[in-house]
Every structure is written in C-alpha cells, then in structure tokens.
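Here the complex is missing one protein chain, while the rest keep their positions.
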Amino acid sequence: MTASSHWVLTLECPDRPGIVHAVTGAVAAAQGNITELQQFSSDTGRFFMRVQVQSGFERSAFEESVRPLAAYLQASWHLDEVGRPRRTLILASKAAHCLNDLLFRQRSGLLPIEVSGVMANHADLRALATFYGVPFTDHVVLPETKADFERVVLERVEAEDIELVVLARYMQILSPELCRTLAGRAINIHHSFLPGFKGANPYRQAHERGVKLIGATAHFVTEDLDEGPIVEQNVTRVDHTKTVPELVALGQEQESRTLAEAVRLYAEHRVFLDGHRTVIFR
Amino acid sequence: MTASSHWVLTLECPDRPGIVHAVTGAVAAAQGNITELQQFSSDTGRFFMRVQVQSGFERSAFEESVRPLAAYLQASWHLDEVGRPRRTLILASKAAHCLNDLLFRQRSGLLPIEVSGVMANHADLRALATFYGVPFTDHVVLPETKADFERVVLERVEAEDIELVVLARYMQILSPELCRTLAGRAINIHHSFLPGFKGANPYRQAHERGVKLIGATAHFVTEDLDEGPIVEQNVTRVDHTKTVPELVALGQEQESRTLAEAVRLYAEHRVFLDGHRTVIFR
Amino acid sequence: MTASSHWVLTLECPDRPGIVHAVTGAVAAAQGNITELQQFSSDTGRFFMRVQVQSGFERSAFEESVRPLAAYLQASWHLDEVGRPRRTLILASKAAHCLNDLLFRQRSGLLPIEVSGVMANHADLRALATFYGVPFTDHVVLPETKADFERVVLERVEAEDIELVVLARYMQILSPELCRTLAGRAINIHHSFLPGFKGANPYRQAHERGVKLIGATAHFVTEDLDEGPIVEQNVTRVDHTKTVPELVALGQEQESRTLAEAVRLYAEHRVFLDGHRTVIFR
Partner (left out) sequence: MTASSHWVLTLECPDRPGIVHAVTGAVAAAQGNITELQQFSSDTGRFFMRVQVQSGFERSAFEESVRPLAAYLQASWHLDEVGRPRRTLILASKAAHCLNDLLFRQRSGLLPIEVSGVMANHADLRALATFYGVPFTDHVVLPETKADFERVVLERVEAEDIELVVLARYMQILSPELCRTLAGRAINIHHSFLPGFKGANPYRQAHERGVKLIGATAHFVTEDLDEGPIVEQNVTRVDHTKTVPELVALGQEQESRTLAEAVRLYAEHRVFLDGHRTVIFR
C-alpha cells in the first residue's frame, strides 16, 4: 500500500438493478472513500457510472477488486488517476483562437491534457505552438496527399498512445476510414449551433437567416459530417447590425470556450457515448 | 395645440445620405423633443428608423410636417402614440402557457396590446380567457371546415381593425392565402431554436439528437412553414437526463417569454421587415 | 407487496466512507431499482444523498430496511413518493406575478405542490387565487396586528400539516420567532441578485449603481434579513436606458422563474441545508 491516491472509475454496461450497490461494494473492498459519484440509466437500456475514489490501494489491487464484478456486469470500464494529463493530438489550420485557448488553459492547469503535438495544413500557427513548447508540424494536405497526412496522424496516434484527437478548427474533412478508426476519441468544433447551419459558411447562413443567437457545437467526429454526438454547445445573442465578419468574431469566443469545455469534460472522463447521444457527468 | 403627447414615428425607405437630419428636421418643425432614436442602414439598401418624440402638436399637424419629406424619400411611415394598446387577435389550441403569459402581462401593463379575442380549435382555454375578460370562441377546425374558420379570422381582422394576429401555440397550419393576407402582421411561436428542428415534434427531435440547449423562436408567419423572418429567440440548457416530457416542460418557459417579447417588440413598433430578416430596435 | 411505486429517499449525516454502498444495500434489500442518485460530501463534514427508487415494497417495509442503517449513520432521513404534491402555504401582498406563476405551473403539472391557501395583507389577489380554486384570505397586517397574523400562519402550518411556506413577494418582515419556527421550510424571493442590494428598493439601488445585470434570489427565510441560504438565482441583462419602473418589469420575470424553480427543487426533495449554504441535487 502506498499513500492514498485519487482514482476515477468509469463503467458502462447493460442496465439492471443493483449496479451502484455492487460497484460501491468494490470500492469499499478497496478501502476507498467516494468523493464524487454519478450514474445514469438511459432509455437505451445502457447504464453509465463515474465515481471518484480516494484509496490507499495500488492500481493493480484496485483493479482486482473491480474486475470480477465488471465481468459479471458485462461492463466496459476504465480506472485512471484523477487529473492525469491525457495524451492529446491537435489538428489545426490557420485560425488561432481555439488552439490559443486550449494551450493557454493547459498551461494554466485548467485542462488535464498533455499535448503531444499540433499537426496543421498551414504553417501559420507554428510560433504559437512553439511558445507553448508544443511540437508543431505543417503538412501539405491536398486531395492527392490527404491519405499520406492521415497515415501520419494514425501512426502518431498509435506510436504516442494518443487518447484524444482534437480538431481545433482544422477545416478539412477526415476520410471515413479515419473517422471510424478514431470513433469516440476525436472531437471537432463546428462553428454553429447544430443542427442548424450544417456545412460550410455557417455564419453566412446565420446572417442570411437573420437568427438572433449564434453558437458553437463541440461533437464527436463521425462519418456523417456535423452529425456526430454532441458534447457541448453555447450561444451568444446577436442582432441585425452584425455583419458576417462580426458574426465570425463573436462566434470565435463561443467556439473557443465550447471546445475547451468539451476537451475538459472528455479529459476528466466525464463523457460517455450512448448511441447517437452523449451522457455527460459534470 | 394640446398638452404634450408622446409619439412614435417609424419610417423605412431606400437608403441615402441625410435621412436622419431630414427626419429630425421634421421633428423639430413639430417642436418635438426626441426621447429615443434608432436607425439602421441595411446591406439590402433599405433604411429603417424609429424615433420617439414628445410634442405639443396634434396628430394631423405632426403628420403634415412629416408627409412631404416622406414622399420625397419614397418612405413608408407610421405615426402612433407611445403605449397605445394595439388591437390583437390570438389564435390558440389547448396549450395554456403562452396565452396565460400574454394575458397576464397585458393585464399587468407590461404589454401594450388590447386583445380583441381568442379563437381556438378547442374549448379548453375558455375559462382562462374569461378570467381575463377576453372574448373566447372555439371552432371545429377540420380539413373540411378550415376554410370557414379562416374566413372568420379574416372577417374579424377587418371588422375589428386587427393590427396583430398571434399564434399562441395554435398548432394548425394556416392556408397560403391567409399567410399572404396577414404577411408582416402575424407572429407564430415555434417550439425549437430554428433553423434546427423544423416541423413536428421538435422536442422529440432534440432528444434524439442529444442537443445541450433547447429553445424557442418567434417568427412572422409565411407560406414557407417555420421559415418566416425571426423576431426573437431564446434557449435554455438541458442535459442527457431530460425526457421528452421534461424537455416540453422546460421549453414552455422559453416559448412563453419568447412570444411575449416578440409581441412587445411588435406592439411598440420596434420590428421591421428587411427582406427575409428583421430589424429590431430594442 | 403492491404494484411498484416510485420513491425518493433523502438522507444526511456525518460523512464517512461506505455510505453510498450501505444505502444502496438497503435499497437492494427493498428490491429497489435506482432511477436517480446523487450524493455530496461537504467540506463541512456533512454527507448528503438523494436517491429515487422503484420498488414493490410498501412504505413501511421500505422504511424498515432503511431505519437501522440510518440509526447507525446518525442520519436524518425522509422517504416520500416521487411527485406527491407537497402541502404549501403562500404568503402574498399586492404583486401578482409570482403567485400567478406558481399557480399556473401547479395547475399545468409542472410543480408538485398542493396549495393549501394564500394569505395576503391586501385583497388584490383574491380573484387570481379564486380562479385557481385556492382558498384566499386577506388580513390587516399592522404593527399592532402582526402578531395575530403570524399566529394564524402558525396555526395553519400545524393544522394543515404545511411542508413549505412560500413568501411570494409578501413584502413584510416576519418576526424572529416565526423565522425560527419555519427554519428550513420557508422560502422568500428577494428582488435582487444577493448579496448585492439588500434591503428595500433594490431596483432603485441597481439603477443608481448602474449595474449591467439585474437579478433575483430565492432563499430560505432566516432572522437575518436577506442573508438566508440561497436556493436559486437568475439574472438578465439591462442597460443605461432602463428606468426604475422598467427594471422592475424586467426583474419580475426573473423573480417569477427563480421562485418557481426554487419551489420545484424544494418540493422534489432536491434542496438540503448545509450550514449557511444549500446543497441542490438537480
């Protein structure tokens, strides 16, 4: 036994009575003290649970106390240390606001991620990444080189044991293969309040439609563009005086904070996929 | 000359330099003191203006000082007394929340409307309307009687000089003819944040899509369902635990306040149509 | 055993490891299926828990399975049926907006309360209460009759087994004795965003201070005026153009929704006192 550690245990399985009692029993067996606990029984028949535990048990011993139960429940589960920075790869393009926000929050201790690198299809953001000490590579991403680029992404994801890929206004569509491979661990920021204004130029669409609120949506990347499960959304009020460039500027603030919040939630193991929806334990 | 009155002058015309100077000149000629003034030059080439004026001039004298200028500017314009209750006809069905909110605010002096009547396709809301002293009629609206119902609506609009028709969760689609006739003076509340979730059952759609914010949209009625110019929108935060009935309940609060605010803006002559968009002077 | 019922069990006690496991064990012993569960370990050393359970056990049997554990934990606890309307007494004065909102939501099925009566120091709201079928009494509340009025309040609280007293813009200060007697079961709406603008005329204070947001605060009634534990708060944006009456009108919307939400939270057993603060399980 070492000094007490702070663990986060996440678990999902088919719903049935008694799961919370059984899981907290495993926690008790690990002499754990619960500091946070959330659970949800979905109408999809799935059960989701996240519990934070202070325990003097080592990881392997804690896992031993969970494993037989998880098997019995047919659960997929994960045990991690609270606050461990999760290995993250960021894809970007020219727009700086989301990258700046993620890196600033990471350095400020507000975002438990460890940025393994920034891969961009332009060189503009090199100085920003370098300032934050993050490796930066730029790549020519053309129709004929896109497959090469995506191969490098995948190689890094595997070689660097990447847990999360963030598309921080990357502005390119990933191939269906890459979407499938990264399913559930790639988050994109869409610059509108989905499901309104899918596709290109959402601020122009918002201007033409004359909406009174504009927003941003962080969602998991799926093959169906802009249709992935939603993690976080925000809006801000606008009026008729706003031009498209002004909407873009206003929207950037929503994009940055929405993406950063989605990344924080994911990094803290607070996001679960429930079919086409997400379960978020704040 | 009578004791000073408080006027609201609205005007729209093709944009050109000098309009504010010219209009405020007409106001000065009426010995008016401006208490509120807003103007907007749209990228559609239209100019919009709303000015509140305290003046001792009578209506006809004030109008005389505006008329030649308005003709010169090829402007459509309107002069009204600030706060005059505008004659309003409400269409409703079974849901009480929007009607209750409109009538309560009207009685509380927060909404400058005079409700000429409530016409509903069910009798459920009779007691509520009666409590507020508003004439209530219910009508059988079936495919074969819909034309009759709409004829009554139109007759009342003309006979009672109705300035605004409010669809307070009326839940029926108006005929294209009626939409055209009431263009620019009928406001509907749609129970979603348009342009997302058009059509029926938006809360069910919102639940299936797993959005993190739900909302309501007040818009002018047009032939293109749910595509009319937007007057006001609001959203509220939701999460994965909300069932469809809970989304409905949460959404009702947004519907009520959004419709009431749109009606207030319209009644106070703060809403202008600018093509497919609105100009709102708050 | 009867057909399955839906129970809400609330419990608070000194914090220690293993409580969730133990309580969910009692639930399991009652053959219960958890539909909602929240818990919180406060830095005050107190532990709070709310769990909703579907169980075929009758109340007494369910209670039997909880009682020994609660005794062991030195817990205060409560078992209730989910959705049971809680007996509520409303104190009011002349302003209608909060009362109207509470009664409308109650009738709409959005607020699980049963309004035992409205006691007011003016007769203005009689028609409103009567429309909703709620007994209404008005009382002369002067310095010399205040004690009489409060005695009637207390008698009704006891005779009618009142669980919650709501001060819906009652505008009178309760005596310290009554505050103490009703501690933890009387909720007031203060028309400002506390702790700013305590005391009288908060909208005038807000106007003079030139704030950019105004708000409302629902809090438990305590002897220290406007210092009771906060249950719910909301704000809305304002600007320099708003007069005091306009701030009042805007504020009323925040007051109504804030009080209604606080009452809903309380009625659903989601509010716990934790010293001078509240724990709210949404």
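We call the chains A, B and C, going by the order they appear; numbering starts again at 1 in every chain.
Heads up, the rule we're going with is that contacts are C-beta pairs under 8 Å (C-beta built on N, C-alpha and C of every residue); 3 or more make two chains touch, one makes a residue touch a chain.
It should be emphasised that the depicted structure is a prediction, and the values quoted were computed from it without experimental measurement.
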Sole contact to the chain not displayed, among B:33, B:108 or B:175: B:33
Selected residue (touches chain absent from view) among A:86, A:212 or A:257: A:257
Option from C:88, C:188, C:222 or C:278 whose C-beta touches the chain left out: C:278
For subunit A, residues in touch with the removed chain: 36, 96-97, 100, 104, 108, 110, 127, 131, 241, 249, 252-253, 257
Contact set of subunit C toward the excluded chain (per top definition): 40, 42-43, 193-197, 208-213, 215, 229-235, 239-241, 243, 274, 276-280, 282
Missing-partner contacts on subunit B, residue numbers: 17-18, 20-21, 24-25, 27-28, 31-35, 37-39, 41
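The rule is simple: only the chains that are shown with their structure count from here on.
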Fitted rotation between subunit A and its twin subunit B in degrees, CA, nearest 5: 180
Classification of the subunit A:subunit C interface as same or different, half of numbers criterion: same
Gap in Å, rounded to a whole number, between the CA centres of subunit C and subunit A: 37
Multi-chain contact residues (two or more partners), subunit B: 241
